[in-house]
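Quick notes on the structure that follows.
The complex is shown incomplete by one protein chain, all other protein chains being positioned as in the whole.
Chains: A, B, C, D and E, in written order; residue numbering restarts at 1 for each.
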Amino acid sequence: MKRLLVVGLSIALVYLVYTGTLSVVEVLIAVGIGLALSRVIGVDLVKDESKLSVRRFFEAVKYALKYFTVIEYLAHYSVVKAILSRDPGLKPAIVEVPYYVNSEIAVVTIANSITNTPGTVVVDVDEKRKKFYVHWIFAEAFEGEEARRGVSAEFEEWAKKIFD
Amino acid sequence: MVDPSLLNYVLPVVLGVYGLAYSIYSIVVLRGPTVPDMVLALDVMTVDLIIIYLLIALYYESPMLAIGAIPLASWILLLDFVVAKYLLEVRKK
Amino acid sequence: MIDVLLFVLGSSLMVLSAVLSLIGAVGFLRFRNFFLRLHSATVGSIGGGVYGLVGLALLTLSLDVPGYLKYYIFGVAIVSAALVVFASPTGSHILSRAAYRSGEAAPRPLIRDKLKEAGLE
Amino acid sequence: MIAEALFYLIVFAVGVTIGVSIYGIIVRPHIVKKLVLLTILTDAANVMAVLFGYYLRAISPPVYPGGSLEDFAFPSSAQLREFSSISVDPIPQVLIVTAIVIGLAELIFLSLVAYNIGVNYKTLMINKLEVEEE
Amino acid sequence: MRSRGALEELGLVLSILLGVLLTYYLVRADVVSLTYGNIPLANLYLRAVPDPSSPFTSRSPEVVTSVIWDQRGYDTYFETSVLFIAIIGVLYLAGLGGGQGNSSVSTVIPRVIAKILFPVIVAVSVSVALHGHLTPGGGFQGGSIFAVAPFLYLLVFGRRMLEGKGFRANALVFARSLAVFLITVVGSIVLVVGLLTGVPAFLFQNQPKPQLSPIGYPAYVVLPWGGIFLFSGTLMILNVLEFTAVSTGFTLALVIIDTVTGGRE
Partner (left out) sequence: MTPVIILLLSAFSAVMALIATIKIVYERDVLKAIIISGVESLFYSIILASFLAPDLLIAYIAVGLGLNSAILLYALRGGERYEE
């Protein structure tokens, strides 16, 4: 029930933003479409209803703010320096990074956070052994905890707080 | 409220630089030696194109020209998927 | 007062982001390999796209134009920024995976390849 | 002056694109490439038709702009005259929407035909097809 | 690049010459021109279509969609039929059956992201189709945007998942045929009523015409809480029906093509 409402209202919000008007009929249509869609695919989007809480939402907002200011700035700085300098000093390698979260969406959050910072790209995921294979442009370590500390430790902390 | 005529100082600069980046990406797409290179450049070009649409809509002050932005953003990955599927499955034969 | 602040913040974000997009394009020309170009593509799409969309949204919010235009472009810019954040890394991931597995583009300068050592095919 | 030169450059480039894609359709043997060039021919012809409706004073798409729904429903005559002096020509766009639908329908059908040719004759090249049939 | 023969060079030159000639005559005959304004026919459409007092009105601010469904409605109906017949032809050529359900591009990341993108695309497409008479867009545009969402599921999860969501081939064919049939009904209902009551009417007629035909669809309803809801007669109904027809048709075509080409080993 909670799932139906949350997913439906967020779809209705997207609809209203795209439509650009706020009359009564539009809001009714938007809520109707949102609820209908969320009946069909809400089960796919939110597996566990008990995880929908306000605290987790604010954690996500905090994470997004920190990610898009501090972390992205540092990553962009190093890659832009590598692009513009005459001798980039690259050490490209595909390293093996373990992860310790369970839910699918937490895995995807970590993987997309890794890919969205310039310098690291997730090339493959091994779901059975819980390993990411990451193409890292300034490789410092190749496997295990050291690689995890360099690539994904902070993202994983946040993902555990938000989704697990 | 800020006077919209101030946009005349900002928009040409931004549109010019984005247009320059867009043109370099389009040259890369035509030149890129391998297939994944071309698709990757096409992705980034699409992101640039979204911003250019919104800037054009702001220039003409007509919201109807911005209508293509969200659909375009939601299938940046479609061509990637199709090409990846082709590369993976045809190699298997 | 807050409008002027928003305008200045938005336009400086946009100029910064346009320059980042240009740097990403230069990176495409300078790097010689697909797997290195992936990183400059990230610079182009996150630094050059998402920040530009957020800046455009802030800039539009401060202008003295009719409401339907202002809020519409604001909403569209924010939603498409969110979509780019979700969609662009997924595309990079699936493309690099296909390129690696099919051998279409080999990651040539590579100091160690754990994926090959793991033998995951 | 600059604007006119650029506009005629666009018209010229689109016109030559039409010519080159016709050449490619006739000369290249690969069926899928023929289909690619066919879509390009359609696209270029459509863009050319959009260029017919444009003029330099136009700043509005052919949609009557209104703030509220009442403006949409009951425009005055003077407003409409002003609208028609700044809007582009709607008729080419109407024709092109129809053309896009039909082009896509034809492409879906022809691509399945091309696939079946490839499966049955083990090749997609027109010139090799003729040799096999003798 | 292999060397090209003299004949091919001649062909390229000739085709470029064709383009140059085309451009020259278009510019020379003022078909493309920057200085003049609109031609009288364009002005007629632009002024008459949104104007409620004009005899040719459709009560809609969107000139393009209203010309498509009102002034040239009969033509557009047959264009929809062309799409319908093309998809029937695809069905005939393919012969449904076979094909395995799994997919090769599917790691955990695309699976989650496709689930997030699906409702966004559907919401956008419904908005485009429902406001076809107010903002740019319409049935065809909305339908082709919608078709991307099932296509994404098809690429990531395979055909089984799509069938589990209700996109089965029989249901799609049924929805499509029903929509095309209802377009015919909506277009001819004014004519039938006119024949029964003895007043003149036309096929695909939208608003009443002052001297010719006194009957037609209403343009808006007054809402109980004040304000009006404008739906421009047939325009919104036909847009919704066309949206159903085009979206189901494209989904059907993509499912068929994926089944046929993926099932071969």
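Worth a mention:
As a convention for this text, a residue touches a chain if its C-beta (ideal position, glycine included) is under 8 Å from a C-beta of that chain, and two chains touch if they have at least 3 such contacts.
All of these numbers come straight from a predicted model, not from anything done at the bench.
Across the whole complex, the hidden chain's contacts among the shown chains comprise B, D, E. Between the chain not shown and the residues E:Val49, E:Ile145 or E:Met161, the one that touches is E:Ile145. Interface residues of chain E with the unshown chain, by the touch rule above, are 1, 64-65, 128, 136-138, 140-141, 144-145, 147-148, 151, 250, 254, 257-258, 261.
In the full complex, the hidden chain is touched by chain D at residues 2-3, 6-7, 9-10, 13-14, 16-17, 20-21, 23-24, 27-33, 35-37, 39-40, 43-44, 46-47, 50-51, 54, 56-63, 87-88, 93, 96-97, 100, 104, 107-108, 111-112, 114-119, 122-125. Across the interface with the omitted chain, chain B contributes residues 12, 15-16, 19, 22-23, 26-27, 29-30, 35, 38-39, 42, 45-46, 49, 52-53, 56, 59-60, 64-65, 67-68, 71-72, 75, 78-79, 82-83, 86, 89-90.
The definition used in the following text is that only the chains that are shown with their structure count from here on.
Counting only chains that touch, the fewest steps needed to get from chain B to chain C is 1.
Annotation of chain A and chain B: jointly contacted by C, E, touch as defined at the top. The innermost chain, defined by the distance from its C-alpha mean to the mean of all protein C-alpha atoms, is B. Remark: chain D and chain E have CA centroids separated by 15 Å (rounded to whole angstrom). Separating the centre of chain C from that of chain E, both taken as means of CA atoms, is a distance of 32 Å. Of all residues in chain E, those that touch two or more other chains are 105, 107, 109-110, 113, 116-117, 120, 124, 135-136, 227. Among the residues of chain B, those touching two or more other chains are numbered 62-64, 70, 74-75, 77, 81, 84-85, 88. Residue ranges on chain C touching chain E, taken from their complex, read 83, 86-87, 90, 93-94, 97-98. The touching residues of chain A, counted against chain C in their complex, run 14, 17-18, 20-21, 68, 72, 76, 79-80, 83-84, 90-96, 111-112, 115-124, 126, 131, 133, 135, 137, 139, 142-143. Residues of chain E touching chain C in their complex: 105, 107, 109-110, 113, 116-117, 120.
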